[in-house]
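Take a look at the following structure, please.
The other protein chains are all here in position, but one chain of the complex has been omitted.
For chain A:
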Amino acid sequence: MTVIHKSPSGSDVRGLTRRGLLARAIAAGATFVVGGGFVAARDAAWAVETAALKPETMAVLIQMARDIYPHDRIADRFYAIAVKAHDTPEQAQVIEEGVAGLNLVAQAQGFEGYLAAGWEKDRVAMLRMIEHTPFFQTIRAGLVTGLYNQKEVWPVFGYEGESFSQGGYIERGFNDIDWL
């Protein structure tokens, strides 16, 4: 996975120090900064490098992913991981065109671009306008597995995953409900 988790000290990861990264970045909406070949969180807690897509495009995809499946207790980096699969030469054209189209929709709504809309409801209204496009459906369908099949997000939902190695739940609360 190409999402780089920055350590709290901002130590050097692939030459992207926190300070250096922020110095080379410009704002992309309220949440992200983008620079040459990367998208990062505002606090530079994580960054994702892009290969085939423009960093600005990746920033839109990450926000779009959250707006499609908004879970306030799931961090942006998991959405970044989920959409990173589209960062391929094969998909680049379709994705770039799709994001450009979404930005045009935003401009028609009086925003500078998709990321410039500060309220989720405004962005969701734009997504509703494109939800039948192959672009939207590709992103949404990819998220179903790309987001929810990340084992790291399962604890947010309380889901415990694999249980055989722990002997199942026969001794671990299969019938422990106490409020009925």
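Note that a residue touches a chain if its C-beta (ideal position, glycine included) is under 8 Å from a C-beta of that chain, and two chains touch if they have at least 3 such contacts; residues count from 1.
Operating definition for what follows: contacts and distances are computed from a predicted model.
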item	value
UniProt protein name of the chain not shown, from "Cytochrome b/b6 N-terminal region profile domain-containing protein", "Glucose-methanol-choline oxidoreductase", "Cobalt transporter subunit CbtA" or "Ferritin-like domain-containing protein"	"Glucose-methanol-choline oxidoreductase"
Among A:Gly36, A:Pro89, A:Gly110 or A:Gly167, residue touching the chain not depicted	A:Gly167
Omitted-chain contact residue, chosen from A:Leu22, A:Ala45, A:Ala75 or A:Val124	A:Val124
Where the unshown chain meets chain A, residue by residue	68-71, 73, 124, 131, 140, 144-145, 147-149, 153-154, 157-165, 167-170, 172-177, 179-180
